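If you scroll down you'll find the structure; I have some questions about it.
Shown here: the complex without one of its protein chains, the others still in place.
For chain A:
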Amino acid sequence: MLTLKEKRIRRLAIGFILPALLFFLLLNAYPLGQVLWDSFQIKNLLNKAVDGFAGLQNYKEVLRSEYFPTALRNTVVWTVISVAGEYLLGIASAVALNQRVKGRTLFRAMIIVPWVVPIVIAGMTWTWMLTPDYGILNIWMVELGIIDKPYYWLGELNTALLTVTFVNIWRSFPFYTISLLAGLQSVSRDIIEAAAIDGAGVRRRFWHIVLPQLRTVSLTIIFIHIIWTAINFDFIWVMTEGGPLHASETLPIMIYRYAMQEYNFGQASSLASMMLSFMAICIALYYFASSRRQRG
């Protein structure tokens, strides 16, 4: 039985979370339910005459679509290469920033900059640097003898996705840098010194003492970024719109295309639901793994 004062406090606590809860219910939970519901409905804004329960029809049609396998493969390639590249650059830059050299703050500032500018602006500037006519990167590469003549990096089937991935790595790795740098700074110097006295060299100290201590923060940022990257819409849309000929189309781009170009909300919702379920499984696994790690 709660005391009178405790009851009053509980009312206050609920009152404090109410606005945030309303936003969550109206603009997160409700739309989420709507997506799941719509995925089983026939819902096409171009053909309003037909509607009603569709069963698994939407799912079947999305899975059978000729672009689905490509989009799925592109999403995996885009996510895996992005996250791997970001982590490598992140750890390299974090270790370098953790050394006692002059001008660290300035270097850190320059490294964060890509992360704070709008994706649209970053994407456009890279598009300009990569244009076949007068793009500085193409001209440099020709002068250095890497390529014979300017290449349309974003417009060719085999390079479009990888080029956007490269730019995405450039934009996202600073987040890893800052997180890993914070992790590195919390590694105790005493342990490192003790290991040094015991005769462990620089490399051994890094692999056996520093890196294991970064495990938790590494797993967290990698996990978050797998989700953030897989669902990213902006970069690909701004730079290639999924083209040429769907060569850089990922699942979020496909959802957008279903919804805003074909107005087939049912199919768009079923694709979104599939992504949501996949994410839910990932989150559950992650939660399960991390709670087991904490216990064991």
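Assume contacts are C-beta pairs under 8 Å (C-beta built on N, C-alpha and C of every residue); 3 or more make two chains touch, one makes a residue touch a chain; residues count from 1.
Simple rule for what comes next: contacts and distances are computed from a predicted model.
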Answering from "Carbohydrate ABC transporter permease", "Nitrite/sulfite reductase", "Glucose-6-phosphate 1-dehydrogenase" or "GXGXG domain-containing protein": the UniProt protein name of the missing subunit is "Carbohydrate ABC transporter permease"
Decide which residue listed in A:P31, A:G55, A:P69 or A:P212 touches the omitted chain of the complex. A:P31
Option touching the unshown chain, where A:M141, A:L162, A:V187 or A:V217 are the choices: A:V217
Taking the full complex into account, what residues of chain A touch the chain not shown? 9-10, 12-17, 19-21, 23-24, 27-32, 34-35, 38, 89, 92-93, 96-97, 99, 101, 103, 107-114, 116-122, 124-126, 128-129, 131, 133-134, 136, 139, 170, 174-175, 178-179, 182-183, 192-193, 196, 202, 217, 220-221, 224, 227-228, 231, 233-234, 237-238, 252, 255-256, 259-260, 265, 268-269, 272, 275-276, 279, 283
